[in-house]
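Written out below as structure tokens is the structure these notes cover.
Heads up, one of the protein chains got dropped from this complex, but the rest are sitting where they should.
Here the chain labels run A and B in written order, and each chain numbers its own residues starting at 1.
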Amino acid sequence: MSIEDIIKPENLVYQKSKLLTEKPFHYCPGCGHGTIHRIVAEVIEELGVDEDTIGVAPVGCSVMAYDYFDVDFQEAAHGRAPALATGLKRVWPNKVIFTYQGDGDLAAIGTAETIHACNRGENITMIFVNNGIYGMTGGQMAPTTLEGMKTATTPYGRKATLPAGAGFNGIPCNGYPLRITELIAQLPGTKYVTRQAVYNPACVRKAKAAIKKAFENQINGKSGVNFVEIVSNCNSNWKMEPVAANNWLVENMLPFYPLGDIKVDGKIVEK
Amino acid sequence: MTEEIIIAGFGGQGVLSMGKILAYSGIMEGKEVSWMPSYGPEMRGGTANVTVIISDERVCSPILNAFDTAVILNQQSLDKFESKVKPGGVLLYDPNGITHKPTRTDIKIYTIEGAQLASDMGNAKVFNMIILGAYLKLKPIISMDKVKEGLEHSLPERAHKLIPLNMQAVEVGMNNVKEQ
Partner (left out) sequence: MGELKLMKGNEALAEAAIRYGCDAYYGYPITPQSEVIEYLMEQNPYERTGMVVLQAESEIAAINMVYAAGASGKRVMTSSSSPGVSLKQEGIAYIAGAEVPCVYADVVRGGPGLGTIQPSQADYFQACKGGGNGDYKNIVLAPASVQEMADFVALGFDLAFKYRMACCILSDGAIGQMMEKVVLPEQKPRMTEEEIKANYPWATTGRKRGTQHRVITSLDLDSTRMEAHNRHLQEKYRLVEENEVRFEEIECEDAEYIFVAYGSSARIAQKSVQLARAEGLKVGLLRPITLFPFPTKAIQNLIDRGAKGFLAVELSCGQMIEDVRLAVNGRVKAEHFGRVGGIIHTPEEVLEAMKKQIIGE
């Protein structure tokens, strides 16, 4: 059997979403962004709303997300994506507006924009990629960095408070990892809040279903933020092989950032 | 004709709204006008003042240091603005609460018992209209029907039933202004 015999339309079982451009990703091999981009593009394509979709890119590793999605895009200043999404959605209530942000963007410099867009109940979709570290700037501490995790700015591990010794015991140091998703779920303006992951095919499928729900809610609804956190990896800055990074994610990130729906149809999910 | 006026008193005496009615009446009369308030810390409980200019020509500076007329409603304002009246100009004040009377001899000084007259009319809120009436007696730059039109434009619709009372107050002011 020759290769021409295999590559035939009737043998096609899977292809790249039409809403991803031909531009090769600049993301590191093993990074979750590629998968997350793919499932976001697939959802927009499946919903058939690409002509009415405007995406908002963050500052961070996915700063050039606009190069990869074949939909109109705006590039936000660091942390301001929810403000851009608000500005857009208020004047284009019938368009589909989503932000794509990392942890530093959404939960540090953009905390005010995040909380207030959520609290106003903007009818938008927010995709939040949490890998516990600043990727683009070279592996510094993120608000979501776990305690003990080594980063370029916490070379001895993140310490919420200073350890015993030299009389510094107990005074504030790097602070605690921030579960912003649980925080915004408390706000009456959020409709759907969920935490997903993409480290294996099963959770990719779940994540895609969650993203689809987050877009469908926007399309069918009038108000309420639809917020999908995706716990992801950063094998480069975690300084691990991709597989090891995913294993580390399961063992360390997920206990602190448990997967599953936090709020559905405006109601907190009882655990 | 250009008339440059300062109206000064306590916040709550209706200083700014009197200025606004005067300015609006000026527009109705076909004049150029400006209304420049003091704002900021002063407007929070202390003194309030507003500069109103009514002119046949385009108004240049809305902020002035010398006035044709000063309408003074408390002692602090008298202390501050007596010296700012142009020689030959007019100073009109309500003697209620005034302990040191104006002393200049190169200007014309008049009084209006606004607080007393408003109390006599049984409505403290018409105080500023009594003062406006007294002013218009001294400086008849605007006709009474234009004042009424000015009131119609500056008061919200729901307050229009009070226009006759306000016009009555203007008349009371006109009839009770006295030379010091």
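Keep in mind that, in the parts below, a contact is a pair of C-beta atoms (placed from the backbone, for glycine too) under 8 Å apart; a residue touches a chain by one contact, two chains touch by 3 or more.
Model, not experiment: these values are computed from the prediction.
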Candidates A:25, A:73 or A:248 - the one touching the absent chain: A:73
Hidden-chain contact residue, picked from the options A:47, A:64, A:146 or A:240: A:64
Residues of chain B in contact with the chain not shown: 20, 23-24, 27, 32-37, 39-41, 59-66, 153-154
For chain A, residues in touch with the removed chain: 21, 50-54, 56-57, 63-64, 66-67, 69-77, 80, 83-88, 90-92, 95, 112-113, 115-116
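What we mean here is this: only the chains that are shown with their structure count from here on.
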Approximate Å spacing (C-alpha centroids) for the pair chain A, chain B: 63
